[in-house]
Each structure stands twice: as structure tokens, then as C-alpha cells.
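Written below as C-alpha cells is the structure these notes are about.
Only one protein chain is missing from this complex, and each of the others stays in its spot.
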Amino acid sequence: MAEARRLRRAVWRQVDPEGYERDGLSLTNRVVVLIVALSSLFAILETEPTFDDIAPEFFTRLEFIFAVLFLFEYVIRLWAQGENPRFPGVQGRIRYALTPAAIVDLVAFLPSLVLPFLPGTTNFMLLRIFRLIRILRLARLGRFSLAMRHLSQAVSERREELLLSLMLATFVLVFSASGMYLLEGENDPQAFGSIPRAMWWSVCTLTTVGYGDIYPHTVPGKVLGALTSIAGIGLIAMPTGILAAAFSDAFQRTRRNMKESDADDL
Amino acid sequence: MAEARRLRRAVWRQVDPEGYERDGLSLTNRVVVLIVALSSLFAILETEPTFDDIAPEFFTRLEFIFAVLFLFEYVIRLWAQGENPRFPGVQGRIRYALTPAAIVDLVAFLPSLVLPFLPGTTNFMLLRIFRLIRILRLARLGRFSLAMRHLSQAVSERREELLLSLMLATFVLVFSASGMYLLEGENDPQAFGSIPRAMWWSVCTLTTVGYGDIYPHTVPGKVLGALTSIAGIGLIAMPTGILAAAFSDAFQRTRRNMKESDADDL
Amino acid sequence: MAEARRLRRAVWRQVDPEGYERDGLSLTNRVVVLIVALSSLFAILETEPTFDDIAPEFFTRLEFIFAVLFLFEYVIRLWAQGENPRFPGVQGRIRYALTPAAIVDLVAFLPSLVLPFLPGTTNFMLLRIFRLIRILRLARLGRFSLAMRHLSQAVSERREELLLSLMLATFVLVFSASGMYLLEGENDPQAFGSIPRAMWWSVCTLTTVGYGDIYPHTVPGKVLGALTSIAGIGLIAMPTGILAAAFSDAFQRTRRNMKESDADDL
Partner (left out) sequence: MAEARRLRRAVWRQVDPEGYERDGLSLTNRVVVLIVALSSLFAILETEPTFDDIAPEFFTRLEFIFAVLFLFEYVIRLWAQGENPRFPGVQGRIRYALTPAAIVDLVAFLPSLVLPFLPGTTNFMLLRIFRLIRILRLARLGRFSLAMRHLSQAVSERREELLLSLMLATFVLVFSASGMYLLEGENDPQAFGSIPRAMWWSVCTLTTVGYGDIYPHTVPGKVLGALTSIAGIGLIAMPTGILAAAFSDAFQRTRRNMKESDADDL
């Protein structure tokens, strides 16, 4: 019994970043990261008809193997949570299985295990959604990274400022789209015939993407377009400044953290 | 009589951010913000023929209800200004009604109340302008926000620097448009046949929007286009630097303000 | 004689920013700025055939009046330089007339005075160059501005860093254009058939302008195109950082200057 607990403790330390006492990732989790990256890469490549035509069965079989590996890892992780003080006993495991992270993990491999045994669907959209669900696995890579956690924290601390700049951007967006609807709506109803339609042009211009699928043709429209382009520079300056400061905060936090844990090691 | 004044005082505190003694917005003004946002959203959606065709009467009736609500709010606000020391008596109210903010508020709902009782106009442009006037209501959201007021203050403190960068941008704009008129004017008179025409290309290039509706075709034109693109990076760097500093000032001011009012609460 | 010298001294203080003892511009120079701006505006508008067709003689006559005013101002300024200790006597005035600034001033109005009395040329290019020469007048506005002088000084102090980033940008430009020539040259010889041709695409991509007149069509070309787009962000970051620091320096210098001159006034 003590043997089993000692094993579970060792496994937990390997599979759960919370339980791992050193910096970085355990060997097990490095393998998991590799498998996650590989399975996502193959999920991306599978969508390309050129590859799928060459080896139609290759991707389906590979995905089944990956799904079995993820099922195995999921069960191990669930079992090892018994060591996590936050999730004690059977109730703790149920609570763990209901955390958003665990649900995303489960959803990302379950369809690949079940689907091959169901009668094939011909619904194109459904097939695509099942394929894309696998790419959700990438979200796990983010959870493993300390720097990513610091980054999301630093960004969320500035959410008010980001909200304000989003609000300001929405105002400029609505006003420039309204103006374009007024000035160009009659000439080009397909592109500027309503404010929601003109908003597509406004977003493309304010973010300086400028696809060139729609653009003003009349002189007043071009004047408004020029003003919108110039306003776009100001709108980009605001979140750039806020985010650059947030990123610099996050990286300093990560470095301090690393130095502290280096000092702890001594 | 004292009863009526006490009521008016309570109403004023609810409707006027100046009279509200706590941080943020009163319950009444939160409802107003919601109605402003909703009525703007419907004003935007109404312009889209797809929606308007499904329910032609829906938007007109909804807008009439919104306009009645805004009329009601306007009268209440005007009456409650009696409590505002800046606008005493009947004369004060007239002065209040003539402030730009109050005029914008009035203009934004009046046409929706009056138009349904007038004979229909078939002038497309006029109809559009009446529709767009409603979107002016969004300006009220800006007035309610403390952060937005700090931001506009921080930007206006740097107006000289922004003016200088605008002047510099105008120089580069005029010189690049003149050069393009010289080099490509004969080949592509539609796009570069005059300096004002070439300016549309210059703005698109200097702001790096680059729709691609017009671009140089000859070798000297492409060399000038390349130089203009590179100059654009420098021109964007200047307002970005100025505005990023202004935004950072504004957010620090808002935070200090909040901390002070938190300290006052103790 | 003393009378004449006192008049010349007073005139010099009005026409030469060096001689003006107060901040900003003298009344005379404000009028000059206005005339420069107006004459440039009309020079820009004249190039547009729509305007020129309505009133063919209007622009020519207006320009002649402007040129006479500039001739008058030029002679006055030359005469008043007798007060400038840097340009004493007749020799000083010849040296003044040979400064680049004075030559640009002269060249910007002389053709407009002489051309109407010459037999008309039908050479389109020559006519255009004469028109554009007038826009050189705008350069005078820059010379009048203290902030602009500080700005050009701050930028020139960082010329080494700007040169280095230009060198780095040139490397990336040459390597991405070479790569595109290798990968897409055979498919699209018009656009990528030589490195100089492919450079037009490289500049458009690295500055994120992206007209869309040419873009890669093959898979390896698109991979290189994606890498070039991402490299462009890095290349834009470098001059943006350098220039933003230079601009911030220049504005601080201007402010300090203004405060000092305010302190001198007390």
C-alpha cells in the first residue's frame, strides 16, 4: 500500500507542474509537449487535400494512436491527482475532471477515439469541427509555461486601459463607417450600403491591413479614408503602448522569479 | 416645497455625474448608458437592408420608443439642473440647454420624434443624415468616463508636438505626391494626373495601409514609392511615441485619482 | 543717413528670425508664412485639370502676383541683411545670396516671373518641373520653426544608429529579394525575374504596405513571404525606437528653451 502511494507521489511529481519541485518541465511533461506539438502539426497537415490524397489512411491511424496516448495520459493524471492537496479523494477527482483545463483535455482526444467506430458522417462542417477540436491541445502548451502565465496576468492587470482603448477604437470605427455609408453608400451599395458593411472597410483601414477589396472611389470618400488611415495610427499607438508596458512587466516578473528560485537552489 | 427640492436634489445626484458623490456612475446613468448603447446598435443595424427588409416597421417603432425615453431623460435632466450651482434659475437652464453637450443630446433624438409625423421624404441623402444623427448619442458615453476625460486632457497638452508631427507629415505627403505626379503623371493620369490625386496614393503608402488600387508602374516611380514607404515608418514613429507617452500619463492620472478617492472614503 | 539705418534695423528685426528679439515669429514673417502656405496650396490645386479647366487664367495670374510679392520680400531681405553681423557689406550680401536657403528662395519664385514672357513650351515634363519648383517654398516654413530645428538636430545626433538600422534593413531587403528571385523567378519573370525587380516586392512587404500588385504564388515563395513579413516587424521596431527617443529629446529641448526664454522675460 505504501509502495503504491510512493509510486503515485512520484508519478504526480512527473505529470503535474504544480508537483514538480524544480524549474522548467519534468521529463514526462517534455514528452507530452512533444506529442501535443506533433499531433497538432499532423492535425493541421491532414486538412490539406494534397497530403490526405497521398496517404488517406495514414493520418486517421496516426490520430487514433495519439488519442490512445492522450487517454492513457489523462487516466494517469486523474489517478495522480490524489496527491494534489487541492483535489483530495474521489470527490476531488470529480472536481478536477470538471475544471475547464481537464474538460478541454478530454474533449480534445475523445472524438478521435469514438468516431472511427461510428457510422461515417458526410456533413462537411461536422467533420471539420471534429478535426479542429484536436488543435485545442495546443492550449496545454500555454498552461505549462510560467512566462505565459505571468504574461496573461500582466495583461489582465491592465484590462481597464485595454477596455478604454477598445471603446475608443469602437467609437472611431462606428463614426468612420457611418461617414463612409453616408458618402459612398449610393455609389457602391455592395461595399458601403450599410454601416455594418462599411465596418469591414473601417477595420481594414484602422488596423492598416488594407486588403484593397473595397476602398472609397469619390473625392469626399477618399478624404474620409485618408483621415481614417491617419486616425488608425493613433488607435494602434494606444494598445501598443499599454501592451509593451505589460509585456515588459511580465518578463521582469519571470526573471525575478527565476533568480529567486536559483537563489533557493543554493 | 422642501419636499420638491429634496426630490430634485436626489434626482440631480442620480442624473448628473457632477452631482454624484461616489466613484463611477449612478444606477440611473448606467441605465442611460445601456439605452444609449442599444439605440446606437439598432441605428447601425437598421442601415443594413437585409435586416430592414425582414421587419420594416420594427426599427422605426423601436427608435420612436427610444426617442421618447431620451425626451423624458432630457426634460428630467434640465429640471434637475436647478441644483447645479453652475446653472442657477431659468437663465441657468437656458445656458445649460445651449451647452454643446446638451445641444448634441437634443439633436440626437428630436428628428426621430418629429419625422414620423411629417410627409415622407424620398431624398436618400437626407434620410441617411437623419439616421446617422442618432449615432451622435455615443458621444455621451465618452463624457461619462473619467479615464476618457483624462485622456483627452493628456492629448491636448501635447497638441503642439502633435501639430508639429502633422506639419512634418504634410510636408512629406506633399513632396512625395509631387514627385509621383512628376514621374507617373503622364503614364497614369487617372491616378497621378495631379498632386491632389497623387495624395490619395501618398496617404495610403505613408500610413502603410496600401490598398493597392493605385501604385507606381515605372522604375523611377517604384524607387520613389519605396522611399515613401520607408519615410512612412519614420512618420508613424513620431505620433506613436507622443501618443504612447500621453496615454501613459492619462492612465497614471486616473489611477492616482482613484487611489485618492479611495483614501477619501476611509 | 542715421534715419535710413534705423529703418533698416527695424526692417531686419521684422524679416529675419535671427534678428527678432522675442519668441515665435514677427508679424511680417507670419504674413510671409501665410503667403507661402497659400501659394503652395494654389500650386497644388493648379495641377488638377478639373480646377484648371474652369478658370484657365486664374492660377497663372495668381501665381504671377505671388511671385512679385516674393521678389519684393527677397529684395527687402537682401537689403536688410546689412544689419546681420554675419553678412557685412556688399560681399556679405553676395555670400548671403549664395547660401542654400537664399538660392532655394530665389529659384522658387524666379521661373514664375520669367516664364510668362517666354514663348510657351509644349514639353510636358518641363512644365511640371516648373510647377513643382514652387512647392519648394514650403521648405521655408520648416526653417522658421524652432521645434523643427531641434528635431532635425536630435535626428542627426542619432545618424549612426539610423545608418546601422538602414544597413540591416538593406541586408534583409537584399536577402529576401534574392530568395524570391530564386523561388519565384521562373514562374513570374515580370515580378521576380531579377533581384532589382524582386526588391519592389521586398520593400512593400518589409514596410507592411502590401499593395498586392505582386505576391508569391508557390508554396516555398509563400513561406519566404511569411518570414519576410515577420522580419519586417523587427525592422520597423528598430527605427521606431530610435526615432521615438530622438523626438522625445527634441521636444524636451524645445520646452526647456521656451521656459528659459520665459524666465528671461521676467
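Letters A, B and C mark the chains in the order given here, with residues in each chain numbered from 1 onward.
Heads up, the rule we're going with is that a residue touches a chain if its C-beta (ideal position, glycine included) is under 8 Å from a C-beta of that chain, and two chains touch if they have at least 3 such contacts.
What you see is a predicted model; the values in this text were computed from it and never measured.
*Asks:* Considering the full assembly, with which of the depicted chains is the omitted chain in contact?
*Replies:* Per the touch rule above, the missing chain touches A, B, C.
*Asks:* Pick from C:Thr60, C:Ser152 or C:Ser178: which residue touches the chain that isn't shown?
*Replies:* Once the missing chain is taken into account, the touching residue is C:Ser178.
*Asks:* Even though one chain is hidden, which residues of chain B still touch it in the full complex?
*Replies:* Touch with the absent chain occurs at residues 208, 210-212.
*Asks:* Please identify, in ascending order, the residues of chain C that touch the omitted chain?
*Replies:* Chain C touches the missing chain through residues 160-161, 164-165, 167-168, 171, 174-175, 178, 181-182, 185-186, 193-197, 205, 208-212, 215, 222, 225-226, 229-230, 232-234, 236-238, 240-242, 244-245.
*Asks:* So which bits of chain A touch the chain we can't see?
*Replies:* Those residues of chain A that touch the unshown chain are 40, 44-45, 47-49, 124-125, 128-129, 132, 135, 138, 141-142, 145, 147-148, 151, 169, 199-200, 203-204, 207-213, 236, 239-240, 243-245, 247-248, 251.
We adopt the following convention: only the chains that are shown with their structure count from here on.
*Asks:* Quick one: superpose chain A on chain B by CA and send over the rotation angle as a multiple of 5°.
*Replies:* 90
*Asks:* Give a one-word verdict, same or different, on whether chain B and chain C use largely identical residue numbers at their interface, taking over half shared as same.
*Replies:* Different residues, largely: of all residue numbers at this interface, under half are found in both copies.
*Asks:* Give, as an integer number of Å, the spacing between the C-alpha centres of chain C and chain A.
*Replies:* That pair's centroid distance is 47 Å.
*Asks:* Just give me the whole-number Å value for how far the CA centre of chain B lies from that of chain C.
*Replies:* One centre to the other, that is 33 Å.
*Asks:* Out of chain B, which residues touch more than one other chain, so two or more?
*Replies:* 208-212, 236, 240, 244-245
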